[in-house]
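Note that this complex is displayed minus one protein chain, with the remaining chains in position.
Entry: chain A
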Amino acid sequence: MSTTFPGAPARTYDSEPTRTDPPSGRRRRTPTWQRWISPIAIVVVWQLASTTGLLAEDELASPWRVVTAAVDVTRSGELPEGLAISLGRVVAGFLIGGLVGLVLGVWSGLSRWGGLIVDPPVQMLRTMPHLALVPLFILWFGVDETPKILLVALGVLFPIYLNVHAGVRGVDPKLLEMARVSGFDRREILRHVVVPGALPSALTGLRLALGIAWLSIVVAETVSSDTGLGYMINNAREFLRTDVIVVGLVVYAVLGLGTDALVRALERRALRWRPTIAGTDS
């Protein structure tokens, strides 16, 4: 009865093999269709409010208008084009910021000097909201692609750095000792002890970073842009097209959800050695 361990500490050796009691965690899951009741109800109320005139068209378009607008902007190519541009900016910024954060995090986590040199400035800079740099970035780089990509990169850098650093520092020293005694060379220690040990924390950083990446691109494109999703939304505002604005918002939300699901899938695969994740498909 005792072995559903909820937030199982990673290094517990239970006295009973945990494989023999699988499904107890599964019983609590409610059927998924019930989770759709309230979202659907909200959309229905929204539609009713629009049809009865309670909600004016230039304040918020009805759900149905939003759907038709979505079809329109997709057909006209406005949405796919903007989406591709925004996605490109996020991917570019994410790769730059993620790579820099990863390298700095591993270096400062592994070496004494790396920690002494890298950690203080990063810890100071991270307290500053990176979005506040938008005016400065526009002054420095103008309004083309550079400031947008850099803003995403900067937003991504900190969560990746912090979590990779913490993950590397948090690797169990007892496992490192075992590796030394067992004849692991430096590469094997990195590959089999440090990287897998830091991975859970690094993946948390990845999820945080993806959320911030989308936030950054929204802000950057809303402040100054003549391409991308943010431009489509801004342009719609000029013409009081609340339906197109909502389409843009929904696309942002779907993109955020999509990337998050991607990381969750990655997490499930990378951390399948954990009984909590392997046993109860969370």
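We take it that a residue touches a chain if its C-beta (ideal position, glycine included) is under 8 Å from a C-beta of that chain, and two chains touch if they have at least 3 such contacts; residues count from 1.
In the analysis below, contacts and distances are computed from a predicted model.
Student: Looking at UniProt, which of "Thiazole synthase", "ABC transporter ATP-binding protein", "Acyl carrier protein" or "Fe-S cluster assembly protein SufD" names the chain we cannot see?
Tutor: "ABC transporter ATP-binding protein"
Student: Check the options A:35, A:112 or A:174 and report the residue that touches the missing chain.
Tutor: A:174
Student: Touching the hidden chain in the complete assembly: which of A:33, A:239 or A:273 does that?
Tutor: A:273
Student: Given the full complex, what residues of chain A touch the hidden partner chain?
Tutor: Residues touching the hidden chain, for chain A, are 8, 10-19, 174-175, 177-184, 188, 192-193, 196-197, 199, 271-275, 278.
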